[in-house]
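Quick one: the structure is below, and I'll ask about it shortly.
For this depiction, one protein chain was excluded, whereas all remaining protein chains were kept in their positions.
The first chain written gets the first letter, and so on, giving A, B and C; residue counts start at 1 in each chain.
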Amino acid sequence: MGLTGFEVEVQRETEDGGFVTEDMTLSMGPQHPSTHGVLRFVVRADGEVMKEAIPDIGYLHRSIEKIAEKVGWHGFIPYTDRVDYVAAMFCNHGWTMAAEKLGGIEIPKRAEYCRVIADELCRIHSHLLSVGTMAMDIGAFTPFTHAIREREYLNDLFEELCGARLTFHYMRIGGVGWDLPPGWTDKVIHFLDRFEPIVDEYDRLISFNKIYVERLVNVAVISEEEAIDYNLVGPNLRGSGVSYDVRRDDPYSIYPELEFDVPIGRGEVGTLGDCFDRYIVRMREMRESCRIIRQCLRQLPDGPVIARVPRAFKPPAGDCYVRLESARGDMGWYVVSDGTAFPYRCKIRTGSFAAISMTQHVSRDLMLADLIAVIASFDLVAPEIDR
Amino acid sequence: MTIAMGFGIYLRNIKDALATIADGMAVTASHMIRKPVTLEYPDRLPDGVRVQDTLPFRYRGILEVDLEICTACLACERACPIDCIVIEAEKDKAAGGLVMTRFDIDMGKCMYCGLCSEPCPTGSIHHTPEFEGADYSLESLVRRFVKAPTLAYKPKKSGEDDPVIKPILDRGMRYLAEFADPDAK
Amino acid sequence: MTEYPSMESLVRGLIDSGAAPAGVPAWIHQLLAMLIFGGIVVFGFVLPIAGITTWVERRVMGRIQSRIGPNRVGPLGFLQWLADGVKNMLKEDIVPSAADGPLFRAAPYVVMTGFVGSFAAIPFGGSLIIADVNVGILYVTAVTALVVVGILMAGWASNNKWSLLGGIRSAAQIVSYEIPAGLSIFPIVMLAGTLSMQGIIRAQGAAPWAWYLFDNPFTFVAFFVLFVSALAEGNRTPFDLPEAESELVAGFATEYSGMRNLLFFMAEWGNLYVIGAIATTLFLGGWQIPWALDDHPVLRNALQFGVFFTKSYAFVVLAIWLRWTLPRIRVDQMMEMCWKYLVPIALVNFLGTATWMVLFPDGVAPVRWLLLLVAVVAIAAFVRRVAFHIRYARLERRHLSFNPLATARSPG
Partner (left out) sequence: MPLDATGVHARLRERFGEAIGDLAGTGRDASCSVEPARIVEVCQFLRTEPALRFDCLSNLSGVDYPKRNAIQVVYHLFSYPLRHWIVLKVDAKRDDPVVPTVCDVWSAANWQEREVFDLLGVTFTGHPDLRRILMPEDWPGHPLRKDFVEPQEYHGISTSRESLLRT
């Protein structure tokens, strides 16, 4: 009955009669059902209670920043799809915005509208996956499939818009690749008409389920100061009660012309800044996105969808930093140009990267099962962290 | 007082749990009656329907080249960010133009971005709705379009009149108009 | 009350009629007969029911999730469970080199024993029971507790931290939830005055108002307490902590593969039926049918079996339905729910029933009617809510998708 090398909690008597217990070290991931891709956490646990969870990243590092320096301004756009493949539209948008800012390109109004419509659809797309996997990590599988079902319709819409279901490559420097296809706007309206009740239904199915709420409230509470100090962004930041949205407070594209609310966590069922607040902010953001898309479709102007941009695009030397509100919040693109046909440096600062750097701090003294809730509530997406 | 309040919370917890669980179960029960949304791809589709035919026009599937209308301008090769296209063509006075000896696309590398089909002047290189590309070796994923040295197409000022090439060119131009050229309505 | 011939008397009758060879001690006949009946029950009922439940679970889950579920093997995919069983038997049986071999190999059998053993005292009909022991309900609760030993063995012997956590969770959970479960059985035992399964059923009637469920408000609540505790003992959602997929990979079953893994899951699904059978026996009038049918023993037993099976299997479906609706609770909340909610409530039920029996030795008919009405109203309200949900969010694929396939009627 050899049980050697078995590092479980062992109780030993000390000299003065007390007991010492040894901690158990668990390697959670990179192959673990709820690490959202390939994250790894080294968990030091005392039974079910974690002392510490140290994130270990880099398993999905594809050196996209280095690739940017090799493939040219236009050629990098398909790669941005892969930065965050759950919400590729935002990365398209960020890169093209940065390039346009460096090159001083005005883009047509209609293209801005197309971009915003695509962005907001993509936000719903991404949030659906986020809330779905969150429910699945908490143990309810059905909400996940319901979310994926809705996401499938969005995939159909994207497929018709840009020919791909996941890696969109929709935006181009100077505008968007394609105009909205005929009849597409009606389909979007139909989708929204159907989707809004589905969000309500989703709320009834899981959001306010007592067990679900109990699993999330008062877990990993992050105060406003901590959130800003760790540079949490987007729904994670708003979950802590900071009312800041790049779309509203540092507007880009046509967002100043649109009317929408920025939902923030209110701590209605627990402490402000807990997992539930981060979750419910996402649910409310989906509704706001629906509102934005409806406005855009109403106000959609006519005109071209792309500006004339030379194929050999060479923006003048300089650097710029653009931010946009991606599904995981404020995404920063620091792009340096040296005046050649290849970007000199491209740094992508993503929302998940900040969030995962915080997990070690917030996961002290939580239960093992809470770590999963924390990962899910941060909406960690591994490709975005590693890039 | 506090005991009464505590008991109130206790009862409310029980009530909340029962009510929300019952509502969740009503939602799932309603789904038991609703129709499923699954499409049983690939073998239980409605008669005579191929999924490929139902995909939208912009769908970016496996690349196809119509050599009849390829001008060997190398625009696609230059546009490809991962260099998965290789074209070799040389001037041949005797044949009267460019002769292509190689037009290879490594579909194992291709990332289906569509950058190659955008600069094509005739719509020769284009995405098909075909997406089932699994194969047993990497070598068989390389599509070699030039079987024998081929004379590259030369656009005619007066418009195409060759009955063989005309429909192909028409298709290419239509593709360009609807897919690749974003300005076209 | 009619005294039904039990299976034991059937055996005796066989011996007396000379169908069995003489000169052999009677207890050997008895033992052999038991073995044969046991074999019939295990291979003819228990294993198929566990297997079919996997199919039912996957079909129900599919529909709940807007999917179809298995539909390829046999009509409506009904033979899927057989295909899965054969596949699992053909798979490699991996024993990790660092695992504690004998314990690791034995664990699934211990679990299986605990689960199959309970069928010895579970009734199928008026005269269909392997052994109507006079401590039937006690025996069932005791023998199902063997499952926890097996799970703990599996968790420990796997030499895997996730498995160990799963095993320990399971032990903590089952040991805790035995208490509210036991406390909810007591009121019925007191009312019936017997521990025998058949005795408890005979003390009830065929009509709903004659069930112990509606006997008094305390038994009404005790029913729910028992059901929740039984779910916890069966490791079902929301109490599936031991194998919590998103937390512990697969919990105690992480290292198991092939047939041994299948045995664990067969026990899990089979236990659902055990839960249903216990609840049916205690609260829902068991196999009681409104007609005596003394002249047609076969028809009577068939009807009784049908009634009992339908009631029990309704619980299985209910548990499946719950599983695909609810998230999983955390380990501390699991304990809190047991000790702060279920145990006190079960104690109140226990004392309440005792008081009720003293105050109203013959029961109160209006209370029975009232409780029945409450149940009917609750179900009606629930059905209305379901209708509301269907109206509220329609699943229409027609307008949404360009895909002409989307509107096509999907078979199966």
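Annotations
Everything below uses one rule, namely that contacts are C-beta pairs under 8 Å (C-beta built on N, C-alpha and C of every residue); 3 or more make two chains touch, one makes a residue touch a chain.
Treat the numbers as computed from the prediction; the structure is a model and nothing was measured.
For the chain that does not appear, the touching partners among the shown chains are A, B. Only one residue from A:Val42, A:Ile148, A:Ile228 or A:Ala341 touches the chain missing from this view: A:Ile228. Of the options A:Pro30, A:Gly47, A:Pro251 or A:Gly318, the residue whose C-beta touches the omitted chain is A:Gly318. The residue from A:Asp23, A:Glu52, A:Glu65 or A:Asp193 that touches the chain not shown here is A:Glu65. In the full complex, chain A touches the omitted chain through residues 57-58, 61, 63, 65-66, 225-226, 228-231, 242, 244, 249-250, 318-321, 323, 330, 332, 334, 336, 344-345, 347, 349, 353-354, 356-358, 361, 386-387.
In the full complex, chain B touches the omitted chain through residues 83-84, 86, 104, 106, 108, 138-139, 141-142.
The rule is simple: only the chains that are shown with their structure count from here on.
Arrangement of the chains shown, judged by which pairs touch: all-to-all, with no pair of chains left without contact.
Of the two interfaces, B-C and A-C, the higher number of touching C-beta pairs belongs to A-C. A summary of chain positions shows that the Cα centroid lying nearest the centre of all protein Cα atoms is that of chain A. Chain geometry summary: the mean Cα position of chain A and that of chain C are 42 Å apart.
Among all residues of chain A, those that touch two or more other chains are 142, 149, 160, 201, 204-206, 209, 211. Residue positions of chain B touching 2 or more other chains: 13, 21, 23-24, 26-28, 37, 56.
Chain C contributes residues 61, 64-67, 98, 100, 102-103, 159, 161-162, 164-165, 168-169, 237-238, 240, 244-247, 249, 324-333, 389, 392-394, 396-397, 399-403 to its touches with chain A in the complex. The part of chain A that touches chain C in the complex is made up of residues 1-3, 5-8, 24, 26, 32-34, 47-48, 135-142, 145-146, 149, 153, 156, 160, 186-187, 190-191, 194, 197-198, 200-201, 204-206, 209, 211-212, 214-215, 367-370, 372.
For chain B in complex with chain C, the residues that touch the partner chain are 10, 13-14, 21-40, 44-46, 49, 51, 54, 56.
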